[in-house]
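The structure that follows is given in the form of structure tokens.
One protein chain omitted, others in place.
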Amino acid sequence: MRPSGRKIDEMRPISIEVGVTKHAEGACMIRIGDTHVLCTASLEERVPPFLRNSGQGWVTAEYGMLPRATNTRMRREAAAGKQGGRTVEIQRLIGRSLRAGVDRQALGERQITVDCDVIQADGGTRCAAITGGWVALRLAVNKLMKAGDITTDPLTDPVAAVSCGVYAGQTVLDLDYAEDSEAGVDGNYVMTGSGRLIEVQMSAEGSTFSRDEMYRLMDLADKGVAELVAAQKAATA
Amino acid sequence: MRPSGRKIDEMRPISIEVGVTKHAEGACMIRIGDTHVLCTASLEERVPPFLRNSGQGWVTAEYGMLPRATNTRMRREAAAGKQGGRTVEIQRLIGRSLRAGVDRQALGERQITVDCDVIQADGGTRCAAITGGWVALRLAVNKLMKAGDITTDPLTDPVAAVSCGVYAGQTVLDLDYAEDSEAGVDGNYVMTGSGRLIEVQMSAEGSTFSRDEMYRLMDLADKGVAELVAAQKAATA
Amino acid sequence: MRPSGRKIDEMRPISIEVGVTKHAEGACMIRIGDTHVLCTASLEERVPPFLRNSGQGWVTAEYGMLPRATNTRMRREAAAGKQGGRTVEIQRLIGRSLRAGVDRQALGERQITVDCDVIQADGGTRCAAITGGWVALRLAVNKLMKAGDITTDPLTDPVAAVSCGVYAGQTVLDLDYAEDSEAGVDGNYVMTGSGRLIEVQMSAEGSTFSRDEMYRLMDLADKGVAELVAAQKAATA
Amino acid sequence: MRPSGRKIDEMRPISIEVGVTKHAEGACMIRIGDTHVLCTASLEERVPPFLRNSGQGWVTAEYGMLPRATNTRMRREAAAGKQGGRTVEIQRLIGRSLRAGVDRQALGERQITVDCDVIQADGGTRCAAITGGWVALRLAVNKLMKAGDITTDPLTDPVAAVSCGVYAGQTVLDLDYAEDSEAGVDGNYVMTGSGRLIEVQMSAEGSTFSRDEMYRLMDLADKGVAELVAAQKAATA
Amino acid sequence: MRPSGRKIDEMRPISIEVGVTKHAEGACMIRIGDTHVLCTASLEERVPPFLRNSGQGWVTAEYGMLPRATNTRMRREAAAGKQGGRTVEIQRLIGRSLRAGVDRQALGERQITVDCDVIQADGGTRCAAITGGWVALRLAVNKLMKAGDITTDPLTDPVAAVSCGVYAGQTVLDLDYAEDSEAGVDGNYVMTGSGRLIEVQMSAEGSTFSRDEMYRLMDLADKGVAELVAAQKAATA
Partner (left out) sequence: MRPSGRKIDEMRPISIEVGVTKHAEGACMIRIGDTHVLCTASLEERVPPFLRNSGQGWVTAEYGMLPRATNTRMRREAAAGKQGGRTVEIQRLIGRSLRAGVDRQALGERQITVDCDVIQADGGTRCAAITGGWVALRLAVNKLMKAGDITTDPLTDPVAAVSCGVYAGQTVLDLDYAEDSEAGVDGNYVMTGSGRLIEVQMSAEGSTFSRDEMYRLMDLADKGVAELVAAQKAATA
């Protein structure tokens, strides 16, 4: 029995709201149950030094959490004077994941920075960030295409992510915080709209898992990502 | 003529939405026109070292801006490795302002940290943060009182703030970004619900002003703060 | 009764000594009673990036305090690895204040950095820094004019500052440390030689004030600044 | 054809040399081909704050690379003033991986810090660090058991890791740098001596992969880890 | 011929002015020619952790330079966010040097921090800092003895320092900046009032020196330190 009463292969309610900020080239607020992440895509007509004069673009990501997005207040990273290891790990993952769905030649020599800021956290923030981040990216690219700055669509396939894990002895889809903090094994699965894998991160804190468990988690992930991609498409139609 | 078409003594629309996050002891999203600030109040049953065993509480504030709250993306302070001078100045101001309306003896030996994070900026973010921060504080204190942890209300008077300035030769109320970036003189006025002054900061960038102009700006501020305090009361009724 | 025995509208003794260092383009040691600040102006033939090829110059300021300028030793900011919030706030104020008295077009594309280092502190260091900083700036500009590098005087009016506050229920001029640490309300007033206002910062720590009190403090400030400007003129004649 | 001429399921030569430093409680130099990592285990009779009086111990890890461990010199992280994102990610992985093989109750309230410093890099440094780190940990724990400080062996199963990837269209075992820098897909597999999984990290830079490819990589990993565990046992026998 | 016209064994004018600040337990402004260093000694009734309950005291030093103490403005270390290597080296030298003349048992369990801040630099600042720092220390200790907090004088012998070097082929005493910037070989000699050595640091930038040159430089240093110790005694008599 899951704390939320969900079935083992049931996602939390998914909501992707666009038009949430007037400044960014693309933006959405993604809500996966009580996890709310504001994603913005910012376009700059310059690339990192290693890509200058390459004709290729770049997509990168940054991740943050408001101090009271969590149950007890966390120290503000700007005040602490550095981003924690978890933050750095997550934002590198988001950037790699989004780039896997981008034809950087078609994007042309420009950079899009996707900022994912967690407004409220209840587990699965990195997966929500990837899923919402892709929506912000999609909207920013749409703008470029509408303006005629890009002629070939550089987004080859939607990118979305979900977490699964072993909770109370059962493999379950889309862990919320109550489950995540108890799960001995959990994983994050980043996939494309056509079901190809981009990143798989499975981890056992103080525990181990079998290959069979792993395969069952991946089946759940397939189901979850399909629902997320449907929501992405609906939001950006 | 103001860019927004407002009258010289007209505030932007004021909206204070409560119940916006499930974790914080008190919280609101304040919207002053296109300036949106999420304010949360976090309670901790400990005080800074200089107040231990004093029987007195503490109220402090932190301020941040999402990287794309502004028209062009700003560098994330956590990534830069430090809070900028402007951020530090503003959060010190918010903390001092809120404390002016608190009976720290009545609060008892506990600390409330008010986080003000700008989701979207269009001028006047520090004033919105003070006004919304007080609402978050009010809600957190209500919770303490309802639980019987505090018997005397430590909030002596509402605290709110507004900016006024000289734009295109005229003294105007509640500067938006278009006005603020052009104004030679501007000021921030922090006041109580009963019209007493807490903090006055008037500044002329590359310009000067007369005492008479100052007095006229303060008259405008009186009007603006009265409207803000009414909105605070409505939101926390 | 003031701790120093001064009348409520009486400044501490003002001394501005020039010729105190052989390297700087302009320099003075300003002493307002026991508050001693060494001010130097350093000329550089370059401007910040945002002013390149604009034909305009820049004036900026930095502020510091020797570790034992105060009654008990404070931690050295260079050792702590960052400037405190108070330091940042003060040096931004000094820079803004001085720029209000500068015609940056007449200065031409060069930068003058005014360093204000507190050798001994007894209240009012930021005001002394502004007043002495202007003298250092004046001397550096004189040098440029004598050398023919500038033909129109870019200093439009002297800039000076004084603090006033409410001490023991009375509005008093030029707070020393004994008064400042007790005052519920205090303010810093930056003005020009012709009596125009540049910056007004009034603040109540754990208290509030009326508009009437504010006006009386400003009358005191008028008197104090007039005396400071006379001393500036005498020192740079 | 692999650049090294190895078969697709062939590990590089494995060497684990113990007794390489006189100070550490446990230490080894692990060499996987041209990747050389010095691993030391340091025992401290204290635990992090969150474990005080819990009766449980802690195992943590730090990772570093000498500036010229690589083909071109990298900036020294101590000089840069912070550990890079990659370093942080890797040392968190090493710590989690080693803890999965530790009974922290049996270890008792003490901490073992495993330092993994790359002396020479040629791909797969994080996997070598985990494999060698476990040997250092094993030796330090042996010392504690010989001294009678611990009675039940807290190391439940060896922990080792290997990387596999898709190089030139083929799934290959134990990527060296020449392969790693070209591989579109690679993964790190942390496993126990009995073949259970601890951590799986698969990543596609600018590419995607199928579930079938994933399973074939895991078959290779099984073979590689078995060889590494045999070498660990031989070195600590 | 020296740039200043001095004889090869001639010191610059030495001036040690006491009573220069009202807060510090001991203080002086030392002037060696155009090198001016403000030295303060601050007493604290606590010691570093490694000396707690040892009955022994500690003397430590910090060194700084005002940004415009030099011919061209240097970046403020507090703004740069760290002390440079040269600063760290010098303050460690000052601390070690002063401690060599202190009976830490007689001082008792208290700490004296000697701050040496260069107001104007013209070569030899570290030597001036040691010499003036000892005077500040002497005055602070006198205060402790007068108050009866210490009964045995913990200062066993005066400590002073001078630089010598090879300039234009000649061994010269007390290098000023014009000489120092040209000298291929220079040294700093820290000695006691009775002529014993505490620290010798000889260095050749892009050059070498013979033992014979070294001995001649030490003869010069003997002469210089004797004059400095006489000035210290006069200032503290």
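To keep things simple, chains are lettered A, B, C, D and E as they appear, and every chain counts its residues starting from 1.
The rule is simple: a residue touches a chain if its C-beta (ideal position, glycine included) is under 8 Å from a C-beta of that chain, and two chains touch if they have at least 3 such contacts.
Since the structure is predicted, the reported quantities are computational estimates derived from the model, not experimental observations.
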Touched by the hidden chain, restricted to displayed chains: D, E
Selected from D:Val18, D:Leu51 or D:Leu66 as touching the chain missing from the view: D:Leu66
Chain E residues that touch the omitted chain in the full complex: 82, 85, 88-89, 92, 96, 99-100, 102, 104, 157, 187, 192, 196-211, 214, 218
Residues of chain D in contact with the chain not shown: 21-24, 27, 34, 38, 40, 42, 44, 62, 64, 66-73, 76-83, 87, 113, 115, 117, 119-120
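Throughout what follows, only the chains that are shown with their structure count from here on.
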Interface copy of C-E among B-C, A-B or A-D, judged by whether over half of the contact pairs recur: A-B
Chain A and chain B: spacing of chain centres that average the CA atoms, whole Å: 33
Whole-Å gap separating chain A and chain D, where each centre is the average of the chain's CA atoms: 28
Residues of chain E engaged with two or more neighbouring chains: 81-82
Category of the chain touch graph - line, ring, star, complete, other: line
